[in-house]
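Of the protein chains in this complex, one is absent; all others appear in place.
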Amino acid sequence: MSDATTSMRDALYEAPGPKTRRRIRFWTFVSLLLVAWGVWAIIRRFYVTGQLSPKYWLFFTRWTTWRFLLQGLMGTIEVAVTSGIIALVLGLLLMLGRISSNRVLSAVCHVVINFFRGVPSLLLIYFFFLVIPQYGIKMSSFWMIALPVALAASGVLAEVFRAGMNAVPRGQTEAALSLGMSPMHVKLKIVFPQALRMVIPSLVSQLVVVVKDTTVAYVVSFPDMLQNARVLITNYDALVSTYFVIAIIYILINYGINQLSVYLARRSGTRIVARTSENPM
Amino acid sequence: MATTMQDEGKQTPVIELRDVDKHYGDLHVLKNINLEVDKGEVLVIIGPSGSGKSTLCRTINRLETIDSGQILIEGKPLPQEGKELAAMRAELGMVFQQFNLFAHMSILDNVTIGPIDVLGVPKEKAQAEAMELLKRVGVAEQASKVPAQLSGGQQQRVAIARSLAMHPKAMLFDEPTSALDPEMINEVLDVMVELARQGMTMIVVTHEMSFARRVADRVVFMADGQIVEEGAPDEFFDHPKSERAKEFLESISGH
């Protein structure tokens, strides 16, 4: 939560008077009861369906379980990092093409960017998993997941980069041009380094999208964390507990990445460009 | 109490603060403030930044709460919440440093929302009166624009018109010219001078000393959350009694 969020949501209400304070206290109490009841109902539902039985949970106290999950997590990280790097490079190239003065190149890049942004990553994965092999191209399961995830992210990253380029004050470009630098030189040497610094928090936050997309790895049978969880499930016959634990791990990882990007943004005083905050087309 | 004052043959002050104290955590921002503003009086509050003068101004319509003491509007204690508080606020105008016009509404709607939604004035009547007010502050031609299309000085004049549309018993000005470019300060001050001349009861927090000297009936000098000195403007500016006031006046006349 950013500081602004906290202050504005408090600003909606003024400092309560005595009557309002009493009312808030009453409803706080009522809502606490409701929340407690809700939590209790969920736990009870687990209990009555037998899902709280120790056999479903005790194997999480074993090191072997965690080692196996960690192996899967390493797979997830490998894919995520590889995809991330490819997407970074590709996004950068697409952005440079998009802002180039060559009309044709710019238009092509525009179309490619919006294509990757407008198509679900699952569809791209099916393209690599089902379509590519039909043309006799053999790919390992690692690349069948890493490439589509990278392509899906590259479109968004290109737009993030472009937003960063646009955020660099125009006067600097004019100053550099008036020094006799070529337009491309100005973009690369003056504007881009500053833009990069500005978009780092946004790039980090896009990593969340990449990590989420890697979870489809089971489609191509790549051993990521989710895929290894499925193996655990067959071994221990503990589906519910395993899927919930895995979900929580993913949530924590992505929450961590998000917090990191918020921290970076605050430190550098920049804004995070999210998929939802820009112009769609 | 109000009755005793009437016994003395004195009018009830429009705004009265008694022993007002306020803390922000460890910071004691208002220390034992006692203040009375009579009908038609123009009170100017000056002082270094962080002296608590803005906070003082904002406590009067409870944009800031106080820890202890009393605030009375025409002898009645300031309500703490609900409809009573809203009704009391409707009787006090407030002009902010940052104008705070409603960004999604036209200038005209900014001025009519109070009369229509709070006072229940019929729309046509409210609009006619709003146009009068906009003419008076010199921005009638801009009535159909939105705030972002106006200059800071114009926006602040609209903000004054918005407050006037409520026919307030008193107006509070919280550094109304501090966010303005130098060339726009006078157009706003002129409107305020005119208001003062027409007998509006005003509390003005400002750094504009010439305005204070020209218009104020009384000047209050604040420092470190306290009222250090108060008096008639000429006397205060020419013969300040306290060291703090002397220092302050020297520091601002330095440039």
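Each chain gets a letter, A and B, in the order it is written, and its residues are counted from 1.
Definition applied: a contact is a pair of C-beta atoms (placed from the backbone, for glycine too) under 8 Å apart; a residue touches a chain by one contact, two chains touch by 3 or more.
As a working rule, contacts and distances are computed from a predicted model.
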Chain excluded from display, named as in UniProt, from "Protein SCO1/2", "Sulfite reductase [NADPH] hemoprotein beta-component", "Nitrile hydratase subunit alpha" or "ABC transporter permease subunit": "ABC transporter permease subunit"
Could you list, sorted by label, every displayed chain in contact with the chain left out? A, B
Sole residue of B:13, B:52, B:114 or B:153 that reaches the chain not shown, by the stated touch rule: B:114
Among A:60, A:127 or A:142, which one touches the chain that has been omitted from the display? A:127
Among B:56, B:92 or B:219, residue touching the chain not depicted: B:92
Tell me which residue among A:119, A:181 or A:231 touches the hidden chain in the full complex. A:119
By the document's definition of touch, the residue of B:61, B:154 or B:177 touching the omitted chain is B:61
Go through subunit A and note every residue touching the omitted chain. 1, 4-5, 7-9, 11-14, 16, 24, 27-28, 31-32, 34-35, 45-46, 49, 51, 114-115, 117-123, 126-127, 130-131, 134-135, 208, 211-213, 215-216, 218-219, 226, 239-240, 243-244, 246-247, 250-255, 258, 275-281
Hidden partner interface residues of subunit B, rising order: 61, 63, 83, 86-94, 96, 98-104, 113-114, 117-118, 146-149, 159, 162-163, 166
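Simple rule for what comes next: only the chains that are shown with their structure count from here on.
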Approximately how many whole Å separate the CA-defined centres of subunit A and subunit B? 49
In their shared complex, subunit A is touched by residues of subunit B numbered 62-65, 79-82, 85
Parts of subunit A lying in touch with subunit B, wherever the complex brings them together: 14-20
